[in-house]
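The other protein chains are all here in position, but one chain of the complex has been omitted.
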Amino acid sequence: MTTGDRTRDLYAGTVLDDEQRALRDMVARLAAERYAPHARDWDRERRPLDVSERKFLAGLGLLGLTIPTRYGGEGRPLLEALIVLEELAKASPIAAWPVFEACTGPARVIEQFGTDEQKARLLPPVVAGEKTIAVSISEPEAGSAATDMTTSGHVEGDTVVVNGVKRWCSGAGHSEQYLVYLRLGEARGGKAIGAVLVDGDTPGVSFGPQENLMGFRGICSADIFLDDVRVPLANLIVPAGGFSKLFTAFSIERLGNTTMSLAVAQTALDRSARYVIERRQFGHQVADFQLVQGAIADMVIRVESARMLLYAAAREAGTGAPSALAASVAKCAANEAAQFVSGLAIQLHGGYGYSEEYEIERLHRDSHGWALAGGTLNIQKIRIASEYLGMRFDQRR
Amino acid sequence: MTTGDRTRDLYAGTVLDDEQRALRDMVARLAAERYAPHARDWDRERRPLDVSERKFLAGLGLLGLTIPTRYGGEGRPLLEALIVLEELAKASPIAAWPVFEACTGPARVIEQFGTDEQKARLLPPVVAGEKTIAVSISEPEAGSAATDMTTSGHVEGDTVVVNGVKRWCSGAGHSEQYLVYLRLGEARGGKAIGAVLVDGDTPGVSFGPQENLMGFRGICSADIFLDDVRVPLANLIVPAGGFSKLFTAFSIERLGNTTMSLAVAQTALDRSARYVIERRQFGHQVADFQLVQGAIADMVIRVESARMLLYAAAREAGTGAPSALAASVAKCAANEAAQFVSGLAIQLHGGYGYSEEYEIERLHRDSHGWALAGGTLNIQKIRIASEYLGMRFDQRR
Amino acid sequence: MDFRFAPEQEEFRAQVRAFVESELPVEWERIDPEGERAWEITCEFQRKLADKKWLAMAWPPALGGLGADLLTQLIYHETMDYYHAPAFTMAVAWVGPAVMLYGNEEQKARLLPRMATGEDVYCTLYSEPGAGSDLAAMQTKAVLDGDDYVITGQKVWTSGAHHANLGWLAARTDPTASKHRGLSTFVVDVDSPGLTVRPLINMAGQHAFNEVFFDGVRVPKANLIGEPGRGWYNIATALEFERSGIEWIAKARRRLDQIIAHVREHRDILENNPQLRFELADRAIEVEVGTLLCYRTIHLAIQGKAMTYEASASKVYNSELTQRVAQTGMKVFGPYAGLGRDDPRSPLTGQLTHSIQSGYLWTFANTIGAGSSEIQRNIIASRGLGLPR
Partner (left out) sequence: MDFRFAPEQEEFRAQVRAFVESELPVEWERIDPEGERAWEITCEFQRKLADKKWLAMAWPPALGGLGADLLTQLIYHETMDYYHAPAFTMAVAWVGPAVMLYGNEEQKARLLPRMATGEDVYCTLYSEPGAGSDLAAMQTKAVLDGDDYVITGQKVWTSGAHHANLGWLAARTDPTASKHRGLSTFVVDVDSPGLTVRPLINMAGQHAFNEVFFDGVRVPKANLIGEPGRGWYNIATALEFERSGIEWIAKARRRLDQIIAHVREHRDILENNPQLRFELADRAIEVEVGTLLCYRTIHLAIQGKAMTYEASASKVYNSELTQRVAQTGMKVFGPYAGLGRDDPRSPLTGQLTHSIQSGYLWTFANTIGAGSSEIQRNIIASRGLGLPR
């Protein structure tokens, strides 16, 4: 019995159409055969996906799913990219990472806000798997308000000179390019903030040591030092003041994050379902205990809630961006579901949940990473209240 | 600012189509004008809806929404009846009750399992608002397993002679007809169980005193005593052994229950949103406190989760029944959301949440009633685990 | 370190228990606690308590007390509250201490003995529509006019104003001072012209609270307690007393004992819902824990240590625990928990289910009253942990 299949058909054909289900099944098979067998080793070795594998995914068209056809992509709705993302992430988040970056990450910022010239120049290499673009926003001192950032860009003729230090950049040191958010003028708050695309090998760019994070192993993370880095003005993707409208692009990334969290939750549920059926304790199948049944039911409810919120937000997005409210609601639900379900999975697995061999502990470690990335739960909840109540809050009180 | 409107458009036009949104808005206006002003008095007086009002709802076609056109109904998908149900229930659960019974209750059992003769005879009066059919399953001694019931029906020629005592019958004493589940033979468990339709004024039918329940005020509840009640055999809706297939019909009722709970949660959220904007404390708008923002966000997440699970299950049902798993998942999520959101609403309202004047306390009282009705949370969770794991559990261990 | 009570303390506990069991009518827990019969029982029972000088036992004998120590008083309250006995008066609990600390000699002699005997029944007039958790925001005015203060304004959530003959009032005497410095405290006659009591029906369907309207009510200057403008500090002292929390934990323990007794006798409850075993175990741990917190708070008071955040900890924990115990009760009794008190099918002739159901609904007031749980947590964070505000 494959419990995963049951869930998938919880709402029969009404939630996904036949084509979407075929796409999902194709990727699920691929992921199970090609990536699942390596997931544990890659995690232990903190090893990012090989470039050859990224090109293999590109060859299947999976890196260009949401990029318009004129730039080499497939121009398909966001929902389809998220379906692919979930199936890859269920096998290995490391294998899913290039799809996350290409279909919901900075490439989408370029696709939404770049000039035609920029799109034509920058997107095809992403679609082809030749380059991955990472995003870099956070800084050591900026706390939770991104608009406090101090990294600066100074225009000199046709060049932007960039200086500063960036922190918590996922993919740092491994990605070829970085969409760096920075301050382009003297105005305070968000008004002077924009973004430039920086090649990782530009002189003046250096990386701190790779962080040994609790979760997200194999997705590189490091500080980025930018020391008089000269970037062509043509790489200015978001001019000063464009930051405020970027929330639409961030909403796309939040649904990518939601999907990665959902994959954690669904996998923890699938493994728990298998475990409680196979395992016996005190003379009974573990699944025979009502406490266990209640736990499985609570897991199902949380996973399906997150999934339906994700699908609704993604459907609304079409080939564009979802509303900020829908994206934040889905992200919170999925982040919390992943923490809850993977935590419960550890308990259900007894000692085995705590052992590396069963991969349950990896899921729980990752669940915390996703809740911190892309705007913490706390920030998301302030945003939800703000959008829902139609009020603006000072996030500092 | 009407917060309710914002929520409704959280997923823009993608979750409901234009026609469904028009239906929803029409009913919302009607409910706000015609029922909301009486909601508090009706609750305090524990007063069921007048028959004239029921006929008014019938005149608008709202009692026959899910009944096939050939029996006088509208033959529309379940989802549309649930949209109507929610809007009425947000104004007053008492006003919503006849729609609940007609569109998701025992009338649907007749519609799904009755003979053509029965449907033609019994459904048009429901659609016309002339009769409400209540359902009667529970008994004093049967505990949580419905199949333990002892009320019996004995066929004598073209008559079924019914004897027994029923408990927790919502609508008892006020409804014209009762779909009574009973034991039609000697076989144990569910095998001998069927259902007959009993007119409330048949000799031998009597009612215990009206219960002063904590919630559900204005929806009558009483014991039913059946003492040699002679029912025409033509009213045998479900023959012995039909009980097991009834779970499809019960799944429809569970989505009705889900909707009533969702209405509680949505109303508690709407009122809280209004309160925290209007009210000031310690020199600030209540909404300015981050603790309050977090609470509002958690409410939004729970309400939207329940709503998306409901819509997905209802969409899958079409004009028929949803899957048992989808219905139980939606019911648990909505029952728990209603308890959580209305409990939090009391806290947010401070002393006012505790006062009858603000109706928040009524929402919380009702939230407990819905969680007990139609299969408790505990039973639902065992069912979810059972369906998800593909195992059958003895509910008694 | 010793967790035992002394033998004479245990003996006193047995004595109080025996008194309640013989003197409190068995119907007490079955009747409407806000009805007329309940009030009759309350008055009669309190008269007997006054005869034993238990009503204000910690007060000096000259004022009608026994000069009992705080631990003896704790045992008294714990036992009385376990039986939900009407052995608590606001007058003794916080009006008396404030009068002792801030009143003049004439006021002490006039007011205190009648509190100790229960002859005077007080209600507390603090909360206002715009001043709930934020008590210092109260707007009711007291303006000096000759020998009287003239009171104008509105109070809400006033417990028992319909039974009280006197009110313990905080009102604003100086509208120009900062919000914590312009308040004063008064004893006011509930029968005064211009004073109107309007009932509020609560979530449990009971009339326990009132709104009280002041329309130019005249209060003699002699009834101003303490200095003008010091009212906030007078009532803050009293609120801290209110927060020791033994009343919640004792009631929660009784309720839990009753639930457990019922579950022991009805095996089908755990057969149908084995998870309740764990939930009952958790509640049992928590009741032990809450009791220890209360004991420790009182112990600190006996040591003469200031009770600040420790009392808040006890109050937060215990008031939230009563909610959880009632929720567990709701699960144990299922639909029967929703029945009215008079329904013969209610378990234990209505007594238990009613206690759980109204307990469940009432407990929301517990987490809101006397400074909401959030405010208590703020006190712990600031005074206890030294966190920045």
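Order of writing sets the labels: A, B and C. Residues in every chain begin at 1.
In this text, a residue touches a chain if its C-beta (ideal position, glycine included) is under 8 Å from a C-beta of that chain, and two chains touch if they have at least 3 such contacts.
Keep in mind that what you see is a predicted model, and the values were worked out from it rather than measured.
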Which shown chains does the hidden chain touch?
A, B, C
Which of C:F12, C:Y102 or C:Y317 touches the chain that is not shown?
C:Y317
Among A:P37, A:P232 or A:G350, exactly one should touch the missing chain; which is it?
A:G350
Chain not shown: contacting residue from A:L60, A:V161, A:A234 or A:L291:
A:L291
Touching the unshown chain, chain A contributes residues 140, 143-145, 168, 209, 211-216, 280-282, 291, 346-347, 350-357, 361, 364-365, 368-369, 372, 376, 378, 395-397
It is residues of chain B that touch the chain not shown, namely 289-291, 294
What residue numbers in chain C mark contact with the hidden partner chain?
1-6, 9, 71, 260, 263-264, 267, 270, 277-278, 280-282, 284-285, 288-289, 292-293, 295-296, 299-300, 303, 313, 316-317, 374, 377-378, 380-381, 384-388
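In the analysis below, only the chains that are shown with their structure count from here on.
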Quick one: most central chain, C-alpha centroids?
B
Comparing B-C with A-C, the busier interface by C-beta pairs is B-C
Measuring centre to centre with C-alpha atoms, which chain is farthest from chain A?
C
Chain B to chain C: how many Å between their CA centres?
39
Can you compute the centre-to-centre distance for chain A and chain C, using the mean CA position of each chain? Integer Å is fine.
52
Using the touch rule from the top of the page, what residues of chain B touch 2 or more other chains?
378, 397
Among the residues of chain C, pick out those that touch two or more other chains and give their numbers.
273-275
